[in-house]
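Quick one: structure below, then a few questions.
Heads up, one of the protein chains got dropped from this complex, but the rest are sitting where they should.
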Amino acid sequence: MITLSSDFGWPYPAAMKGVLLSATDARLVDVTHEFPRQDVRAAAFWLREVLPWFPPAVHLVVVDPGVGTDRAALVVRAGEHVLVGPDNGVLLPAARRLVERTEGVEGIEVFEVAYDSPESNTFHGRDVFAPAAARVHEAGHGSLESLDCVSPIGDYEDLTFPEPAVGEDGADGEVLVVDGFGNAVTNVPGAVLDDRYGEPIRANDAEATAVRAYAEVSPGDRAVTVGSHGNVELAVNRGRGDRAFDVEPGDPVCLSW
Amino acid sequence: MITLSSDFGWPYPAAMKGVLLSATDARLVDVTHEFPRQDVRAAAFWLREVLPWFPPAVHLVVVDPGVGTDRAALVVRAGEHVLVGPDNGVLLPAARRLVERTEGVEGIEVFEVAYDSPESNTFHGRDVFAPAAARVHEAGHGSLESLDCVSPIGDYEDLTFPEPAVGEDGADGEVLVVDGFGNAVTNVPGAVLDDRYGEPIRANDAEATAVRAYAEVSPGDRAVTVGSHGNVELAVNRGRGDRAFDVEPGDPVCLSW
Partner (left out) sequence: MITLSSDFGWPYPAAMKGVLLSATDARLVDVTHEFPRQDVRAAAFWLREVLPWFPPAVHLVVVDPGVGTDRAALVVRAGEHVLVGPDNGVLLPAARRLVERTEGVEGIEVFEVAYDSPESNTFHGRDVFAPAAARVHEAGHGSLESLDCVSPIGDYEDLTFPEPAVGEDGADGEVLVVDGFGNAVTNVPGAVLDDRYGEPIRANDAEATAVRAYAEVSPGDRAVTVGSHGNVELAVNRGRGDRAFDVEPGDPVCLSW
């Protein structure tokens, strides 16, 4: 199985599928091609949340503002999963989460893909990463060492998310991403709401209610809840939390109770 | 075969696919994840039009504004098809249409899915409905009674579409949905146009022409035609009918000829 993720929208993912299907009979599964354009951090966040639900697979990831420069192409082994994509940190949070969720795996292993004069400088998804993903899939996650096109490296770009400060009467965090419903996902762990459901909570300058489900407040009302990723989310029942709380990715969030 | 439908956009459908693929080898087919957000009626309409074209399958449907509340999770058997989704009516019009199109099937059968403390209160698509769909698929549509996680129920939310009033010199109906081209789909049956093709027709305050094909009027001109669902549609050749007729879902439509 090979999953595909990118910020390409259309029609470029189809060229990658053509390349993959010319080289392998693997099942292809789209994760999404709608990541915010060239937003490496957002893609890294969502991949960390989504990929661990998959069975062992090769995950082809192309969010690549540095395409055509000398940034490396990586293959990252995370137990029985393998991630393929650019060396800009986008693969790392998901790879580490996959290892955390797998017993008996010590850590991630990072390889560099050798490539030379690809057909284009603007579409390595088609010309570098998809061919590499196909070769990795055909070799199998246990045989990366046998591929002459990959070699282990120790130096690569990392990407981590900021840590919140949680205190007795509140938490200081940050909006990491906004989902398609407009829910503003923060880096504050959902456990801070454990004893506060049904109570008022303040997020920056806005009053809201701590709830377990969106529909526990009236349509249009602000809610602070725990999203499916386990983090605190600023939301509105049947509306958009990002607008009601006036926040976007990267903004600070001060919760007080 | 398992089809997937939701109003999730991205990236949440991928988590559902991961859950399904971890539990079954079934072919997965996306119907759409672009249903208007939390619009149960629009989803119910389009599912009724689209699902009957499929061979027998399990249809996973998640348009679920009540996620995390005590609304039930349903499995609906419609002949050889099975629909899985929330108890808000979204499954019912499609299920009944599937039964109408199948000889020898008496009616729909509705079951409730038992679930307890899912991993999240905000993403039952991943935590309740996808696991249920996988189990139903593995059991087969004829063996739902053998599953200990489902049990027949008689009380569930229904959803029906309003009936139009058709007279000698016109019809009073309603816009049910607007498609991506901007065609405003009404609840008026297409047969009302049978003897009127090529003739002028009035829709609310706008003059138009009754046509069999969009291109029978000039680009930019208003047309009243019959869509692929069999209902009267307000359209514009190479343009948007919803704007030209100034209507949106739920608006009344008065046709006169």
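When the chains are written out, they are named A and B in that same order, and each has its own residue count from 1.
Criterion: a residue touches a chain if its C-beta (ideal position, glycine included) is under 8 Å from a C-beta of that chain, and two chains touch if they have at least 3 such contacts.
Here the structure is a predicted model, which is why all the values come from computation and not from measurement.
Checked against the full complex, the candidates A:Val67, A:Ala171 or A:Ala223 give a single residue touching the omitted chain, namely A:Val67. Remark: the omitted chain is touched by one listed residue; of B:Val29, B:Ala165 or B:Ala191 this is B:Val29.
Residue-level contact of chain B with the missing chain is found at 1, 3, 29-32, 34-35, 46, 49-55, 179-181, 212-216, 225-228, 233, 237-238. Although one chain is not displayed, chain A still touches it through residues 8-15, 17-19, 21-22, 28, 37-38, 65-69, 119-123, 126-127.
Assume only the chains that are shown with their structure count from here on.
Rounded to a whole number, the gap between the C-alpha centres of chain A and chain B is 31 angstrom.
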